[in-house]
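Only a single protein chain was left out; the remaining protein chains are all shown in position.
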Amino acid sequence: MGLIDQAVESIETEVNNLKLNAKDAFDQLGAEFSGAIYDSILTTKLGKIVGWAQKNALWPATFGLACCAIEMMAMANSRWDAARFGAEVFRASPRQADLMIVSGRVSQKMAPVLKRIYNQMADPKWVIAMGACSSCGGIFNNYAIVQGVDRVVPVDVYVPGCPPGPEALIYGIIKLQEKILNEAGTDKARQRVA
Amino acid sequence: MSVTEQGLLERDKDTMTLNMGPQHPSTHGVFRMILEMDGEIVRSSEPDIGFLHTGIEKTAEVKRYVHCIPMTDRLDYLSPPQNNLAFCLTVEKLLGLDEMPARADYLRVIMCELGRIGSHLVWLGTHALDIGAMTVFLYAWRERELVLDLNEMISGVRMMTSYIRIGGVAQDATPQWIQGVREFVDIFPAKIDEYESLLTNNPIWMDRTRGIGTLAREDAINWSMSGPILRASGVKLDWRKQRPYSRYDDFTFDIPTQEHGDIYDRYLVRIEEMRQSREIIKQAINQLPDGPYKIQDNKVSLPERDTLHTSMEALIHHFKLVSDGVKVPPGETYVPTEGPRGEVGFYIVSDGSNTPYRMKLRAPSFMAIPGMCHLMTDSFIADVVAIIGSVDIVMGEVDR
Partner (left out) sequence: MTSEEIVAKCQSSLGGDLVQAEVNLGDAVIYVSPEALPKAAEWLKNDPDLRFDYLSQITGVDYLEQDREPRFEAVYELHSIDHGHSIRIRVGLDEENPTVPTVTTLWKGADFPERELFDMFGFQVTGHPNLKRLLMPEDWEGHPLLKDYPLTIEEISFSHNPDHKSELIKTKSNQE
């Protein structure tokens, strides 16, 4: 009886694999079919242009939590001018922002709020984890701090420091701009909007 | 009851519940208020804090004393030297060290007053920005960069200097830093005049801040307000003069007070405090004494590095201090100091080991929040923002 069960099982798994593969293939086909025009050289270039526009006008949401927020404000001020990189307008409403700079330690009570604000942001959106506390919990490894904000939201760029100087944060924004431009016109950029 | 149940009950009342959430540009940090509004007027406000709770007090129970100092930096993160100083004064009191070398004290005073100026500049910039004066924001933070440059020159870090250590300070002041402080002291009064020319006699500023958020003298004392809020209400209490620490009685400076206790008075008090801080720094840097920058007791402070090559005792003390840390005799004490927001102090219970048994921060913003929410009753919603700015809370020390 055992042998027959094993045989039945193996046939079932084979059938399932075939089904999954077929589903995959259909999806691919569908994607390719709908993206057939998109994937032409013209629209890859168009994607790059869109990416260029996005990266040069990143509007950060005011999500200053703790000490890193002070350095973020210093970045927006006259000495380290974030405006020259396009990130001048700090929008208070998450609906109008496309970059969330999580600056500061995220406590257990704040994590649901962070997630909700992230959800309220319109696609495409990016997240910079500024500072040690949002990257990995920082110097606070205890009951109260979420050990890294990437447990709550997906993070694109991590900026280390405690707090990172404004020049470090600007470097992080530049790296994010490079990432946006690299991803532009590809599937990854499409996934952000999908 | 939960906020939802409260909301269901409110359909019978005339008031609307407005959530001024933790993410808000004007709440100066992650501070949540649940306002009950009757049209534009706030009938009551309930504060909800804890969004930045970091468990520093519990973490400090497993850290050695010198490791607690960087954690105290991150409590009131706008003036880190003040927290360091309050912590070190308390530990030194427990250790029985009455006097620090004069140079150490003067350097501590200069760092604390620079921290006070930096914190007041942040207050001025953000408070003015909330009320609508955006230029002051840019100007104030431009000067703050000079303060942070001085911090970086002496300790290597812009904000969280951890410069003030148990037994003195971390390293000596260089001639370049002294020159930098002198230059800062020279240019700063003109900058304060610049901010005052924009705000003090500005009719819009006066309309938005005069007569609003008035706190009477008795109320200010009863609600445990401290610092500029208390002084703006007419109470002449400044711990630098009341119980001088770190040789503050070597310097001559005034304590500005006002009578009405409204937002405008708090603004005037803090502006004048910036001037007085600059006075103190000027006197301290001109009279900066020579000598050691930390006490020579090697059981508390590290020996000089060059003595490690020749002296066996120095090597052993260095090893014990770095691996074990300072051992503080059992006891408990509290030392009040004057921070930019009010009375800052640490209540430390020690059990004889090299970690504090209990470390508690007396945070002026924490004690000020119920009084602040009391001030908001029967005021317009636009004034709520002005009141929060004038009380100058920082959530790092509220939530710890």
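Which chain is which? They are A and B, in the order written, and residues in each are numbered from 1.
Here, a contact is a pair of C-beta atoms (placed from the backbone, for glycine too) under 8 Å apart; a residue touches a chain by one contact, two chains touch by 3 or more.
Source: prediction; values computed, not measured.
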### Task
Indicate each shown chain that the hidden chain touches within the full complex.
A, B
### Task
For the chain that's not shown, point to the residue among B:Gln23, B:Thr59 or B:Thr257 touching it.
B:Thr59
### Task
Using the touch definition up top, pick the residue from B:Asn19, B:Thr174, B:Ser197 or B:Gln242 that touches the left-out chain.
B:Gln242
### Query
Which of these, B:Leu94, B:Val109 or B:Leu199, touches the one chain of the complex that we don't see?
B:Leu94
### Message
Need a quick check: the contact residues on chain B for the chain that isn't drawn.
### Response
2, 49-50, 53, 55, 57-59, 61-62, 93-94, 221-225, 235, 237, 242, 331-334, 336, 343, 345, 347, 349, 351, 357-358, 360, 362, 366-367, 369-371, 374, 399-400
#### Entry: Residues of chain A in contact with the chain not shown
108-109, 136, 141-144, 147
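By our rule, only the chains that are shown with their structure count from here on.
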### Query
What is the distance in Å between the mean C-alpha positions of chain A and chain B?
35
#### Entry: chain A partner contacts - residues on chain B that touch it in the complex
21-25, 29-30, 50-56, 58-59, 70-71, 74, 77-78, 122, 126, 137-138, 141-142, 144-145, 148, 158-160, 395-396, 399
#### Entry: Contact footprint of chain B on chain A as seen in their complex
62-67, 69-71, 73-74, 77-79, 90, 92, 94, 104-105, 107-110, 113, 117, 139-145, 162-163, 165
